[in-house]
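Right, I'll just put the structure down here and ask away after.
Heads up, one of the protein chains got dropped from this complex, but the rest are sitting where they should.
The chains carry the letters A, B and C, assigned in the order they are written, with residues numbered from 1 in each.
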Amino acid sequence: MSDATALLREPWQRLERQRQAGKFGIWIFLASETLFFGALLLTYAVCRIEHPDAFAAAGRETNIWFGTINTAILLTSSLTMAVASQAAAQKGRVRQLVLACLGATAALGVAFMIVKGFEYKEDIEKHLVPGTGFALSQPSAQLFYGLYWLVTGVHAIHLTIGIALVVRLVLLGAARRIRLRGSPELEVTALYWHLVDVVWIFLYPLIYLPGRAS
Amino acid sequence: MTDAALAGELPFPPRPDYLRAGSTLLSWLATTDHKRIAILYALTITVFFFMGGAAITAVRVELFVPNGWFLTSDTYNRLFSFHGIIMVWFFLVPSIPNTFGNFLLPLMIGAPDVAFPRLNLFSWYLTLVGGIFAVYTLVAGGVDTGWTFYTPFSTMFSNTHVLTAAAAVFVVGFASIATGVNFIATTHMLRAPGMTWFRLPMFVWSIYATSIVMVLSTPVLAISLMLVIAERWLGLPIFDPARGGDPILFQHLFWFYSHPAVYIMVLPAMGVVSEIIPCFARRRLFGYDFMVYAIIAIAGIGFFVWGHHMFVSGQSPYASLIFSFLSFVIAVPSAIKVFNWTASLYRGQISFNSPMIYALGFVGLFTTGGLSGLFLASIPVDVHVTDTYFVVAHFHYIMVGGSVSAFFGALHFWWPKITGKMYPESWAQFAAITMYFGFNMTFLPQFVAGYLGMPRRYHTYPAEFQVYNVMSSAGAAVLAAAYLLPLVYLMWSLFHGARASNNPWGATGLEWTTTSPPPPHNFDLQPLVDRAPYQYHAEGESAGSDAPEVQNARSLR
Amino acid sequence: MNAIFALPEASTQAVRVDGILAALVIVSALTLALVFGLLVSFAIRYRRGSKAKRGRLPEIVNREFEVGWTAATFFLFAFLFWWAASADVGALTAPANALEVHVLAKQWMWKTQHANGAREIDELHVPVGRPVRLVMTSQDVIHSFFVPAFRIKQDVLPGRNTETWFQATKLGVFPLLCAEYCGTNHSAMRGRITVMREEDYARWLSAQPEGDDLAHVGAKLFVSQGCSGCHASSSAVHAPKLEGLYGRTVQLSDGRQVRADDAYIRDSMLQPKRDIVAGFDPIMPSFAGLLDDGDIQSLTAFIRSLGQEHGHD
Partner (left out) sequence: MSADRGRQEGWLLRLWLRNALVWAALLGLLVLSMFLAYIPMGPVTVTSGVAIAVIKSSLVLVFFMELIRSRALIRIAALAGLVFVGVMFALTLADVLTRSGKI
């Protein structure tokens, strides 16, 4: 009982209701995020419709191995996050498992960022930064890379926030400052993490796959 | 036992109201009480309202003569840009939702607070940060893109502080999203027992619909501004025509937000008016369920019509036809609302307190503004009048004649509840009437000037338009005086006004069943709702009684 | 210049627009009269304490009332849409015999150029009673070509052509304004349209200094930019011939058909790989960045002239 009261916040009287509200709230926020990334993808779609060849040529220059490995890493992090969140919703003794899975999730997130860092380094060396000295001759190929840097950057910011939230849960949970079992915060963090994953699932074919067939 | 004891007043120990529940600065700056946050917002937007107003005063003074007389073109452009940015994002968008919505939403549904009180406070701080960016922009020399930030002017050609201005709007956008999330969750999760969806007051419905629009449209604004920032600051080409970028794409993204934003500004105003008219006509709101459907329809269809801002932009003519049709469609629910407000007066007992004058003024001005919208939905007419003063007049009728009138109506209607003080009624009536006439003097001539071909955002203009500009500027002076008046007498009432009773207007909403001002957690007893709103008289009757049925079954009168 | 209280109807489009506008004004005035009339009469009749009858409400069912006025407004608006939209669709394409005038907008001036090469700045002379098609582009930001007396307005975009047309019906001088905010001197970006009799126009045109006409400038570019290396009829490279191309329907390699209009020719120069003509290899390089908007207009005029030489139109 005292556990439940520890998790309860103003203005709620029952934890269950508070949990529902938190979950509902984060889903509304995720709907908002859908529009956020949707608008970016729309920008990409319009530019690609107007310049299909330049986008194919530009897409060929990306490193598909970095992209694919990173996608696999994020998908795996979603698995560990899903297990953490579903286990925490159960009654059993699951603290160790939840902590381990959360730790793995954060580690995979960091791994993604490291791979991304290597990829960025390579991109810069290949002169794929728009502006003077850009590697490709078509001017519209710069649109692709303008969007590439922006979209991956915004995704990376989201992922960094996600990693911070997960690490916070791990630290607080390990120090027994909060109870992870049944924690609304864990549920909310997990949903956010999965959305960041979903965004990447869409970015993968748009960034790494154009122009491979020709 | 005395009557008072029966009425449940005595058993409670004396407790301070929300204004007196703490007096340190920290108790305000770190508060999570939705009512205090509402006050913080009110102070913030008041400052911005008068900043935006000062900018446009200079513009109107400059426009007295065709070739300008005390401003350079650059200064002029910065002033109207600043006016637009401040008034749209720092006054109109947060005005009714974040002040009255914040204050009233929990009270009206019988909740102790909003669903996420700390998020609520965070959203105010975001507004403040955005505001600091905006003021910095002004102090540093201003921005001259207009509030629309059209590319490639904003990304490649303007030499002014586009970055900080865009950042200001970007940040305040997230405040909007946070507020929207909060209000939607509050409406779903915290309604008092018995407060079913179709017992919600129209104001709650309007705030709910507004929040949905905020949550789903604002992120697209954020993206459009982020793209501008990315191109300008990081040099990432997105809209650069030399590299194949598409400037019209920016307009799509921008208007995908900015048209629904009009509904963010006007839906809450409709909610306010739907509260005030029944109260002062002592009548049930005519066609409550249709009013609900209309507000949801407006919020939804509002996302489908943005292309009518782009009929001359080079947009495909097929797309223009679709947008034109949808723009006509959205006028239908707006018309329904006007008819219903009017019908609500039928066989009432109408008194003309200042909130009612504002509300009736709203109906008239909103109707005028809405009808002028039909001109803009018709492609051939729009081609002629778009980007002229006709459009300026049109949206000021909706946003100033509509939203700002309703804002002042709400301010007077709920002032006793918020502050516990009554304001001087005849001063308020005088201000309301002055505002109405000043407004029409300012903006009615602009319809004509626009039709005759005066483009908007013109520093100098052909001499034949001078007569209209002089009328406008004279009207603006009256309007400015009418806006300053309430500032004076409302401040006066804080110190010298009579104490307000719990329900000075004899209204039916839950907010009137608690004390004025309310206690920190709103209600001493959890309200229990057993009836629909606006029961000013018995079903099927028409005359209003003076003893309406308030929604709280626990509240004995 | 315009009168203070009325705007001349100086084009065919102006009459159409004013017709719809008048109808809208009448609809609006009637609606306003209805709403204001009801507001005021209810406000007076049912003011607090008045003697007007209250009592039980008459048995008019709410729902039918609501459905009734919803349907009524919907049909009214649908009719207005249909009317305005058909006027719009009817005026979308310029008549085939239209004079073509090129407009180049820049901060903060209008440059116009007639088919024979005569150039004007902030001015445009046109004959009365003859449709004029404007092909417009911008060198910098978005501008908007606005002639109130003709009721036309069209944004002028960088990196793209936009078109509008008008047929002047009145002689006189009419203001030309920029209607899309374009920076510091936006409000000074004004010009004049002079509508002249056909014979006066011809005389005026021939009196203009011998500007190189667009097609000749284009012909020079055709050689200097290396286009002729592949597209000249003598060339050994397998490239589409341009004679008689303009206005023709072209079969593309992916099965689509397009009309070879200004936009298509422009795209073919800037993004040659987008629309490959059936039977040819995608070997043409892009000329984006090498040709500015004026060059493209000249080259397009040259390709047009090739079509005319072969009697194709």
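One rule holds for everything that comes next: a residue touches a chain if its C-beta (ideal position, glycine included) is under 8 Å from a C-beta of that chain, and two chains touch if they have at least 3 such contacts.
This structure is a prediction, so every number in the text was calculated from the model and none was measured.
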| item | value |
| --- | --- |
| Touch criterion as defined above, residue of B:G307, B:G401, B:P462 or B:P533 at the omitted chain | B:G307 |
| Chain not shown: contacting residue from A:L30, A:V110 or A:A135 | A:L30 |
| Subunit B residues touching the omitted chain (full complex) | 188, 212, 216, 220, 246, 248-249, 252, 256, 303-304, 306-307, 310, 314-319, 322-323 |
| On subunit A, residues whose C-beta touches the chain left out of the figure | 20, 23-24, 27-28, 30-35, 38-39, 42, 45-46, 49-50, 64, 68, 71-72, 75-76, 78-79, 81-83, 86-87, 90, 92-93, 97, 190-191, 194-195, 197-198, 201-202, 204-206, 208-210, 212-214 |
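Just so it is clear, only the chains that are shown with their structure count from here on.
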| item | value |
| --- | --- |
| Result of counting contacting C-beta pairs for A-C and B-C, higher pair | B-C |
| Where subunit A and subunit C are represented by their mean Cα positions, the distance between them in whole Å | 45 |
| Multi-partner residues of subunit A (at least 2 other chains) | 51, 54, 139-140 |
| Where subunit C touches two or more other chains at once, by residue number | 271, 288-289 |
| Partner subunit C, residues of subunit A touching it in the complex | 51-54, 137-140 |
| Subunit B residues within the subunit C interface of the complex | 73-74, 77, 144-146, 148, 150, 152-153, 156-158, 241-242, 244-245, 247-248, 281-282, 286-287, 290, 312-314, 317, 320-321, 324-325, 328-329, 331-332, 335-336, 338-340, 342-343, 345-352, 360, 363-364, 367-368, 371-372, 374-375, 377-381, 383-384, 386-388, 448, 451-453, 455-462, 464, 467, 540-543 |
| Complex contact set, residues of subunit C against subunit B | 1-7, 13, 16-17, 20-21, 24, 27-28, 31-32, 35-36, 38-39, 42-43, 46-49, 52-57, 62, 65-66, 69-70, 73-74, 77-78, 80-81, 83-85, 87-89, 91-92, 107, 140-142, 144, 146, 148-149, 151-155, 157-160, 162, 175, 177-188, 190, 270-271, 288-289 |
